[in-house]
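Take a look at this one; I'll ask things after.
As you look at this complex, bear in mind that one protein chain is not there, while each of the others sits in place.
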Amino acid sequence: MSQIHVTTKINGDTTEYLCDPEETLLDVLRDRLALTGAKEGCGTGDCGACSVTVDGRLVCSCLTLGAEADGCEIDTIEGMADGEKLHPLQQKFLEHAALQCGICTPGILVAAKSLLEKNPSPTEEEARYWLAGNLCRCTGYDKIIRAVMDAAEEMRRAS
Amino acid sequence: MVRIWGSLTSATDGQADVEIEATTLKELLDGLSEKYPAIRPQLQRGVSVSIDGKIYNDSWFQPIKPDSEVVLLRRIVGG
Amino acid sequence: MIYEVPETVDSAVALLSGATGSARILAGGTDLLVQMKSGVVEPDLVVDIKRIDGMKSIAQEDGGWRIGAAVSGAEMGEHQALCAAWPGVVEAMELIGSTQVQGRATLAGNLCNASPAADSVPAMVAAGAVVRVAGPDGVRDIPVEEIPVKPGKTSLGKGEFVTSVFLPARPVNSGDAYLRFIPRTEMDIAVVGCGVSLTLDEAGTCTAARVGLGAVAATVLVVEDAAAALIGSKADDTALDKMAAAVSAACKPIDDKRGTVAFRTHVAGVLAKRAAKIALARAQG
């Protein structure tokens, strides 16, 4: 079993790695690159905790092979804040107490950012459906949705 | 006076309220065990005790006043 | 396992034909990786077709639409002309999984996974989709309903793979729709799915119809009695009730963790009626 050499850009930085052919992008991020912000909640694409974007497209990194990322640009939760400045979504999640345990939070933030890039003015219903693939067991989603809507409003005002 | 739960009354000749001389939780549990040996397995499995509406699990020397309401409960668990 | 990324259809066919062990196509991977994770499949060869020319394109052809085998649901949903032409097929595709899954899952993959509950398949059946298959003997076009033969099994031979799905030119005054039933609002596999496509004449009489049903038999069903109930009618309540009855009669479901025989049979009729009403409204413009 020979390993595959992959060259990617992760959070803007060119990154090379070797991975086994059957290894998922999630395993590569977590076990090879020490980017443990993406979580494995299910490994089957049902919980969204491993959400990242590949070439700007929101995906589950558990349903993507590490080998497929060759030549792609990957963005993860670790790249969401701009230096010491939190992304408005991150700030609003803190202000609204939109996390309890925090395990789903990285995936939800990545997914919500992707939503607002595509649709800066989502309705509550659009936000709920967009995030339906991100399971949260603690909050009942109420404060998460409020934080996303509030962040959207702030980002619209700022732009 | 200690109130015990229903299924323990088989160990107390059918009495739901039993009289034990005790000024602390430990004296109460020791007294129960001595007076009603058949209740011992349940005490060993663990109990909680309500004293005047507050629940105690372990504190031997929790005082019991003469007019306190004391109720033996199944050991309370949580999640 | 060996992972290959061919750049032409021919080299993909060569790889698949030459494989000594089990071989799998990787497009979106949203079924394949789940099966690999659970150990249901342990492929010796995985052929990633995303770098083959045309696999990621949506192109107009003879008034219809050719959708490459690696086009994701999200890409279909963003293609306005395709959405306008075949809203039922697109909405069926977009129901599959989460936003994240939409970023990867494909029409061709949903078809070749050969699940009787695949959402896009009843819609494609209703649309009369034709699938292009490449293989050692060249290229052939076959009706979509001939691909799945039983749960988890397709009619594709060794070395063959689906390169595109073709949705035919849409006659005027036509509309299609797909509805499925799931216990939640998202993230479930269809307990019943129903796709309806119909065409009206100037007077509003239905001149053509196709009804596809999912999750009520070992493969997706084409329900001709249901279509017949619509054709020649104005798709009024009487015709719709007749169609719903035909749909329920066609069901050969099983009891399982997702639903009962009685439930699936009843709800298939309910959904067919609701889907037909949407298709009708679309046909009426």
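Per-chain residue numbering starts at 1, and chain names A, B and C are given in the order in which the chains are listed.
Please note the rule applied: a contact is a pair of C-beta atoms (placed from the backbone, for glycine too) under 8 Å apart; a residue touches a chain by one contact, two chains touch by 3 or more.
Quick note on the criterion: contacts and distances are computed from a predicted model.
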item	value
Per UniProt record, name of the chain withheld from view ["NADH-quinone oxidoreductase subunit", "Sodium:proton antiporter", "Xanthine dehydrogenase family protein molybdopterin-binding subunit" or "Urea ABC transporter permease subunit UrtB"]	"Xanthine dehydrogenase family protein molybdopterin-binding subunit"
Visible chains in contact with the missing one	A, B, C
Selected from C:84, C:172, C:262 or C:281 as touching the chain missing from the view	C:262
Interface residues of subunit C (partner: the chain not displayed)	37-39, 181, 183-189, 191, 256-260, 262-263, 266-267, 270
Touch residues of subunit A, complete complex, unshown partner	20, 22, 30, 34-44, 46-47, 49, 76-78, 80-81, 86, 90, 93-97, 99-106, 109, 125, 127-129, 131-146
For subunit B, residues in touch with the removed chain	3, 5-7, 16, 38, 41, 48, 50, 52-59, 61-63, 69, 71-74, 76-79
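Assume only the chains that are shown with their structure count from here on.
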item	value
Separation of mean Cα positions, subunit C and subunit A [Å, integer]	29
Averaged-CA centre spacing for the pair subunit C and subunit B, given as whole angstrom	67
Rounded Å distance between subunit A and subunit B, as computed from the means of their C-alpha atoms	54
Touching two or more other chains - residues of subunit A	none
Residue numbers of subunit B (touch at least two other chains)	none
Contact set on subunit A toward subunit C in their complex	1, 4, 21-22, 24, 43-46, 48, 51, 54, 57-60, 62-65, 67-68, 70, 111, 114-115, 129-134
Subunit C to subunit A touching residues, read off their complex	1-3, 5, 26, 28-30, 33-34, 36-38, 46, 48, 50, 72, 74, 97-101, 103-104, 185-187
